[in-house]
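Structure in C-alpha cells, see below.
Complex shown without one protein chain; remaining protein chains in place.
By written order: A, B and C. Residues from 1 in each chain.
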Amino acid sequence: MTEQDAGAILSAPLIIEYPFKRTTGPVIGAFLTGLREQVLVGSKAADGRVIVPPAEFDPVSGEDLTELVEVGPAGEITTWAWVTHPHEKHPLDQPFAWALIKPDGADTPMLGAVAADGIDALATGARVTPVWAEEREGHINDLTHWVLEAEGGAA
Amino acid sequence: MPPEISLPASLQDVEQVRSVRTPARLDYEFTAGEASSRFLKGITQKKIIGQRATPESRVYVPPRGADPELGATTPIEVEVAQVGTVTSFCMVNVAFYGSVMELPYTSALILLDGADLSIMHLIQEIPADEVRIGMRVEAVWRDDADIEPTLESIKWFRPNGEPDDPNVRIPGEDHGTGLGSWVGGVAPTEALIRNPRTGEGGQA
Amino acid sequence: MRDIAIISFAQTPAQRAVKEQNEVEMLMPAIHGALGQVDMTIDDIGFTCSGSTDYLAGVGFSFVSTLDGVGPWPPIQESHVEMDGAWALYEAWVKLQLGELDTALVYSYAKSSPGDLPMVLTRQLDPITVAPLWPDTVSLAALQARALLDSGRYTEEHFAEVAARSRKSALDNPNAQLAWDRPASDVLAEEYHVAPLRKSDCAPITDGAACIILAAGDVARSKVERPAWIRGIDHRVEPIHLGLRDLTVSESTRIAAEKAGVADGAVDVAEIHAPFSHQELILRDAIGLGEDVDVNPSGGALSGNPMMTAGLIRVGEVANRISNGTANRGVAHATSGPCLQQNLVTVLEGEN
Partner (left out) sequence: MTWSDIDAVVIGKAPDFFEGVMMPELFLADALGATGKPMFRVHTAGSVGGSTAIVASQLIQAGLHERVLTVAFEKQSESEAMWALSLPIPFTPPLHAGAGGYFAPHIRSYIRRSKAPDHVGMLVALKDRQNGIKNPYAHLHEHDISFDSIKESMMLWDPIRYAETCPSSDGACALVLGSEKVADDAMAEGRQPAWIQGTAMRSEPTLSAERDTVLPLGGALCAADVYKQAGITNPRKDVDAVEMYVPFSWFEPMWLENLGFAEPGEGWKMTEAGATAMDGDLPVNMSGGVLCTNPIGASGMLRFGEIAMQVRGTAGEHQVDGVRRGVGHAYGGGSQFFAMWVVGSEKP
C-alpha cells in the first residue's frame, strides 16, 4: 500500500440490539407489580431504613431483605440535575431534571425524571408526585416521570 | 430458593410481575483498522493479499493487525494464491443468527498456497459428504458488480481438479505430537517450541 | 510483603477518536514503548494482565484479539480483568507477591469513540429499575455535583478552579487531549451542560492505551536507577444505587486510602482519577490530601480519559514523577462505576 492510500480505512455501522427478557425475582417483581398498580414499594433494611426501589440484599450486611412496605408515591427531591438538551433515549423530550426523589416514608431516594418549566422551578427539597402511564405492564416506565406538586400534581 | 416475601396489603391480592422486557439497542461505528483495510482493499480488486511482520515471519491471511507470535504489526504485503488445501472442515446443519447459508453447508479451514494460517470459508459445487481433508480447492468470486470489501466477495471455494494433497497438515500440528507426555516420562517444556523472536528452541 | 516497583510506563496520546486503527493496532505502541524503555521483550515477562471491556467498542471478547499485541508465543502466564487497568495492576502485584515470578506486564486500552459513551455506560446500571431510563453518566455526575453544592462544602467556583488548573497542567503533558490556559472565571461563564456541570467540568471522550511493567526487588533495581516502589495498594466497592450512598463523600476511597497507608508519610504528588471536576474535591477529602499536595500535574482525567485506562495512567504518571526524582512519595487513584462507586488507591515511593 502506498502513502497516498493511507487514509482509506474502512468503517461501518455496528448495531447491538437485544430483546432481553429478564426474570425479576420476588422483590423486584413486587416493585414492578406496584408500579403497575400505581403504588411505590420499598424494602425494610436490617437497620430499619426503607430502601426504594427495594433492595434484595441489605446494603450493609448482605442479608436477604424480605419485608416490603408501601411508600409515597409523592416525595421530595434530594438532589437534581437540569438537562437542557435531552437525549433521544431519555424519558422526556423537553428540557427536564433528573432527580433523586425520596418518596414519603422511604429513607433512600430513587432516580426519576422531573418535568418542569425551567431550571428555576427546581430546588432541592421540592415536592414531586409521580405521573403514571395510561397503560401499565409492570415496568419502570409505568412511572413515566414526576411533576412538581405545585404544578398540579395530586398531592 | 428465594426467601418468602411479605408484601404490603395493596399488593397481596394482585398477580405478581415475574419477568420484564427491557430491550436495548446501542449503535456503534466499527473501524476495521489499518491491516484489515489494506487486506480488504485487495479483496475489492479480487486479490488475496496476506501480510507478514518480517521477511522471514509467517504470512497471515486475513491479517488482523498483529502477528500474534511476534506481537508486531504486519507491514509487508504478500499476495497469496487463490487455490489452497482443505485442512479440516465441518458440515453445518444448524441455523444461527446472522447466517444466510442454506442448510446443510460445509465450512472448511483452507490453507491458501503461500499463506501460513488457514482461513475459514465455504465449500460448494461438490456434494457435502464428498468434502475431504487434503482436497484442493479454488476461490469462486461474486460477479464484479457485487464485489465488496469483505471475504464474502469470495462466494465459496470449489474443487479445482488437482489431486488431493496427501501430506496435508494443520499448521503447528507437529508441536502437538512432539509434546510427549508424562506417560512416556517426558513433561512438555517451552523448549520444544521455536521462539519466533529469538529463533531458539524448537527441537522435536 | 515483597517489594514490587513500577519500572516502565508508556501510553498512547489521548485522542478523541482513533479511527485509523483497530484496538490491537492502537495498543501495540504502548506495549512496545513500555518494553523498549527497559530493553525487555515479552520473553522477559513472567506474568501479563490486561484490563478492558467489550461494551465500549461493541465487540465481544475484545481482549482475545488484543492479546496478539504482546505476542503470546510460546504460551504465557496471563489474565484479564473486565476492569480498569489499575485493577489489572493489582492482580499482577498479587501474582508477584507469590514469589515465583519477578516481572509483570500490565496493559489496558479502550476505544470509547465507536459508541455513544455516556449512553453505553448506562448499561452498567441496574438493568430493571434504572438502565431502561438511560440516565447518562454526565447527568448522574451532575446529581452528585448538586448534592456536593448543597452540602455547603464547595461551590461552583471550586469546580471551575479544578477544571482550569487541570487543563493548564495538561499543557506540560504531551499525551493530553485537552490543554489550555484560561482562568476559572472563563469556565464559570460557560453555559451549563447538565446543570450544575459545565462542559469544562467534564472529562473528554478519549481513545487510548497504556502499559506498565512491574518488577520485584533487585530485578527492578537492575533495570532502572530509581524504581517507583508500591508501598501500599487497596481497593473497595460500594452499592451501585446512588440513593444508598452519601454522594458527597467517597467512603470506599477513604477505606482504600487508609488500607494503602496514605497517611503513613508525606505525599508530594497525587494523580486522582476524577472524570468530573467536583469528584476531585470529593476524592481529595476521602484520601486525606493536604493543600500542599501537587494534584494531577498531568492534567488528570479532565485532560484525557481513556476508559479502562485512565486509572492505570494515574499510576504511571505518579511512577514517572518518582522515577525522575521530582517526587519521593505519591498517591495514585482509580475509579470505576457511576459516581465513584469503586475505587483503588496505591502509594508509590522512591528508594530512600
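To be clear about the criterion, a contact is a pair of C-beta atoms (placed from the backbone, for glycine too) under 8 Å apart; a residue touches a chain by one contact, two chains touch by 3 or more.
In this text, all values refer to a predicted model and were calculated from it rather than measured experimentally.
Novice: What chains on display are touched by the one that is not shown?
Specialist: A, B, C
Novice: Tell me which residue among C:D3, C:E78 or C:D294 touches the hidden chain in the full complex.
Specialist: Answer from the full complex: C:E78 touches the omitted chain.
Novice: Of C:P13, C:G217, C:P239 or C:G288, which one is in contact with the hidden chain?
Specialist: C:P239
Novice: Please identify, in ascending order, the residues of chain B that touch the omitted chain?
Specialist: Contact residues on chain B toward the absent chain are 22, 24, 30, 32, 36, 40, 58-60, 64, 68-69, 87-94, 96-100, 104, 107-109, 116-117, 120-122, 133, 149-152, 170-177, 179-184, 187-190, 192-194, 196.
Novice: Considering the entire assembly, which residues of chain A contact the chain that has been omitted?
Specialist: Touch set of chain A with respect to the missing chain: 10-14, 16, 18-23, 55-63.
Novice: Which positions on chain C touch the chain that was left off?
Specialist: 1, 48, 53-55, 58-61, 63-65, 67-68, 72-83, 87, 90-91, 94-95, 97-98, 120-121, 123-127, 131, 234-240, 244, 251-252, 255, 336-338, 341-342
Basically, only the chains that are shown with their structure count from here on.
Novice: Counting only Cα atoms for the centres, state how far chain A is from chain B in Å.
Specialist: Using C-alpha averages as centres, the distance is 44 Å.
Novice: Of all the residues in chain B, which ones touch at least 2 other chains?
Specialist: Counting only residues that touch two or more other chains, chain B contributes 20, 22, 24, 26-34, 36.
Novice: Where does chain A touch two or more other chains at once, residue-wise?
Specialist: Within chain A, residues 9, 11, 14, 16, 20, 22, 24, 32, 139 contact more than one other chain.
Novice: Flag every residue of chain B that touches chain A in the complex, lowest number first.
Specialist: The touching residues are 2-11, 14-34, 36-38, 40-41, 77, 149.
Novice: Under the touch definition given earlier, write down the residues of chain A that touch chain C in their complex.
Specialist: On the chain A side, the touching residues are 7, 9, 11, 14, 16, 20, 22, 24, 28, 31-32, 51-53, 55, 59, 78-84, 87, 89-91, 98-100, 102, 108-113, 119, 124, 139-141.
Novice: Taking the touch rule as given, give the residues of chain C at its contact with chain B in the complex, in rising order.
Specialist: 18-25, 28, 31-32, 41-43, 55, 57-59, 65, 67-75, 111, 113-116, 119-120, 123, 127-128, 131-132
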